[in-house]
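There's a structure below that I have some questions on.
Complex shown without one protein chain; remaining protein chains in place.
Letters A, B and C name the chains as they come in the text, with residue numbers starting at 1 for each one.
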Amino acid sequence: MKAKVHVTLKNGVLDPQGKAVEHALGTLGFAGVGEVRIGKYIELELTDDAVKSKENIEDMCKQLLANTVIENFDVEIVE
Amino acid sequence: MKAKVHVTLKNGVLDPQGKAVEHALGTLGFAGVGEVRIGKYIELELTDDAVKSKENIEDMCKQLLANTVIENFDVEIVE
Amino acid sequence: MSEITPEIVKEHGLSEDEWKLCLEIMGREPNLNELGIFSVMWSEHCSYKSSKKWLKTLPTEAPWVICGPGENAGIIDIGDNQAIIFKMESHNHPSYIEPYQGAATGIGGILRDVFTMGARPICNLNALRFGEPDHEKTRHLVSGVVEGIGGYGNCVGVPTVAGECEFHASYNGNNLVNAMAVGLADADKIFYSAAAGVGNPVVYFGSKTGRDGIHGATMASAEFTEDSEEKRPTVQVGDPFTEKLVIEATLELMKTGSIVAIQDMGAAGLTSSSFEMASKGGVGVELELDQVPMREEGMTPYELMLSESQERMLVILKPGMEDIAKAVMDKWDLEFAVIGKLTDTGNMVLKWNGEVVGDLPIDPLALASPEYDRPWVKTPRPAELKASDVESNVGRIDALKTLIAHPNMASKRWIWEQYDHMVMGDTVGRPGGDSAIVRVHETNKGIAVTSDCTPRYCYLDPHEGGKQIVAETYRNITAVGAKPMAVTDNLNFGNPERPEIMGQIVGCIEGIGEACRALEYPIVSGNVSLYNETNGTGILPTPTLGAVGLIADVDKAASVAFKAEGQAIVVLGETKGWLGASRYLEVLCGREEGAPPPVDLAQELATGNFVRAEILSGIDTCHDISDGGLAVALAEMAMAGSMGCTIDIPANVEAAYAWLFGEDQGRYIVTVDADKADAFVMKAGEAGVTANIVGKTGGSDVVLGGEAVSVAELKDLHEGWMPNYMAAAE
Partner (left out) sequence: MKAAVIVFPGSNCDRDMLVGIEHSLGRKPEMVWHKETELPDVDFIAVPGGFSYGDYLRCGAMSAHSPIMREVVKKANQGVRVLGVCNGFQILTEAGLLPGVLMRNAKLRFICKDVHLRVENAETEFTNKYTAGQAIRIPVAHHDGNFFTDDDTLAALEGNGQVAFRYCDENGNVNEASNINGSRNNIAGILNEKKNVLGMMPHPERLCDAQLGGTDGKPMFDALVEALS
């Protein structure tokens, strides 16, 4: 069992890496790309039944995996 | 229209970040978490029809978004 | 049934003769685990089979040398029971395949060589060579390599204080990344790698072992071909955070008195570390490979022996000290495992869940590794060029402006500002000078460090080129006021199986040896990187040297910047106007030819001693003259001090451009108060050193024989090239 977590920057928060990628894509000749936002994708292997609740993983996000001042997170549990 | 790109480390490639997070979760008292792998999640806004092919985004991945020596990528196009 | 087919032998890079020797040593056909071990132990990278014969000719001794080549790093005595431990090593091939991780793990590896002997690393250097700036791969490589060096070095908290960065078409397919680490230890608390004590536990600590870089060592010994990029998954990823923990844990473990011998796991991982330790100590080893901490499931003994996972150490403990050592590793959250014991069999016995899966005689394998006397031809010395053989259709100011903005001469600030060069709080001389200076913590002593190589000289005349590199490091150390103490070498060449290349290797080593002997400046450690070729085109011969000097009082150190207006500018050493193989010829005339300037070693010593003594008695501004000659050196002093100078070109010179841009060796520029200049020139003469007053400091322009350019304009050109070049990619 696994948890897949997406951590993304909130709207309005500056994303220097996204900006740089946006610019670099232009330089490389890839036209037609608008805003680029870079987030994290975290896969957690769950070895123990106790953790398998979504709430539990959300707790991990709040405490560590995301900085909720600037980031949103999204948790999905998969087999 | 958007492209969602996941960039993840290839199997067997060391993930120092994932390892450190795995350890930190343990210290915070979250038991039952096995391996943690951290990748990137990139959202690209597509403003131009020309870029909307999956191949085109895959090209961007190969050239810039992913380091194909150690990373895999996965592209999904959404409305 | 043989499991070892000729194809398998070939895949492991063993020649037919080597395979025969292998059968002879084993007395039977080896199994795959054993073959894998032979393969890495006898790779060029681990065995030095092509260079050994010539390396033996280098001078390695001096009264202040505590430990020369043969251990993980070289050690010199700097008094007060303190020792400096240092070495340079290449990570060329990995950095070409994956620049960030390749360069990063190069830093990690060289740091381990130094702290494994008991030193706390105090600084790093990096010598970089890339293809032409407009080659399609160059920017990407520069960006990745610099980021990787910074990413690793900054995180472990060791300042990167000096280096080099050059571009040349011969590196288009083979960039060079040579990293040097310098550490400080108590002279009476040095740790060596010779295993001892039958029955003593063999202990592993650091990171877990994964399938990283298997066959990295053999890869580093093979030429690149178009399809080498297929080998990518063997790239190792560095974990500088873990390295930082390993440094602290190692130094802490050393204080517990539990260590008999210690060695990092570098190229060829567990294989070379265990064989070297056992061979040096004349003991046998029994390893329980299933006890090795593993990162992945299903790993095999073959993989465990050959993995090049980073941040791992091997140590022989005193009996019964396992718990003490484990407590240290627990504190630092590192893996710890007893993976075997020393035996008296003289063999390496590998066990896997109790079953023997390999049994090899240690000494025959480690010591009887092949040594080749490869055929070589001497490089013919090119004709000497006269000034009149060199066209000069550019004015001197334009020539100067072109030179200082040229990729090979422009400021490398863009690089060193990405390196934390101040962490640890002892960087007294920051990057940008002739040598960087790192203060010995809590003293007023300083360690001066530099790395140098002039590949174009080595290509045209390997012997003179070899001498020149030694002399240049000697000058760079001397120019800050430090005494040159010892050298580490990193010999980068093409394919040694080609006699012309072998001729370059022999010539350079002989030249280096001659100069080191003359200057009482031993080589205490080094590394060889061969087969730097792509599709049959080799790199310029690039025997990079890293040097260490000592200054007793850092407050007396000199720097290149002009400091006061109206001082006399004095050139020490003779200026004849040697343009052969010069930057002027290369950059302004597009010619890479002619005999490079010869080095007079006796004169070098006399001039060096004079300069050093004068700095210690008050001269605070000094710069050696190297690439681009007198004019470029003056411009560098002006830019560093934001102060101009006025230079009079002597009337009797044959050609002004030769006088300004010639690269005659053995020269320094110093400034002295105007009223003391004549006495200074006299004093130099008495010491057997030619001295000429060429002008004076002051103003906002550099004026060369009546023609002027502002220091501000020079600075823009000099500082502008690299950021502009790199920005074009962003």
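Methods note: contacts are C-beta pairs under 8 Å (C-beta built on N, C-alpha and C of every residue); 3 or more make two chains touch, one makes a residue touch a chain.
As the structure is a prediction and not an experimental result, all values here were calculated from the model.
For the omitted chain, the shown partners it touches in the full complex are A, B, C. Across C:E147, C:E497, C:E592 or C:D648, the single residue that touches the chain missing here is C:E147. Taking the complete complex into account, residues 16-17, 20-21, 24, 27-28, 38 of chain B touch the chain not shown. In the full complex, chain C touches the hidden chain at residues 147, 150-151, 154-157, 239-242, 244-245, 332-333, 416-428, 430, 439, 554-555. On the side of chain A, the interface with the absent chain consists of residues 12-17, 19-20, 40, 63-65, 67, 69-70, using the contact rule stated above.
Operating definition for what follows: only the chains that are shown with their structure count from here on.
We define each chain's centre as the mean of its Cα atoms; on that basis chain A and chain C are separated by 41 Å. Work out the mean CA point of chain A and of chain B, and you get 9 Å between them. Averaging C-alpha coordinates per chain places the centre of chain B 36 Å away from that of chain C.
Along chain A, residues 24 each make contact with two or more other chains. For chain C, no residue reaches two or more other chains under the stated contact definition. For chain B in complex with chain C, the touching residues are 10, 12-16, 19-20, 23, 67-70. Interface of chain C with chain B (complex): residues 97-98, 100-101, 207, 210-212, 232-233, 235-242, 295-296, 309-310, 333. Of all the residues in chain B, the ones that touch chain A in their complex are 6-8, 18, 21, 24-25, 28, 30-52, 56, 59-60, 63-65.
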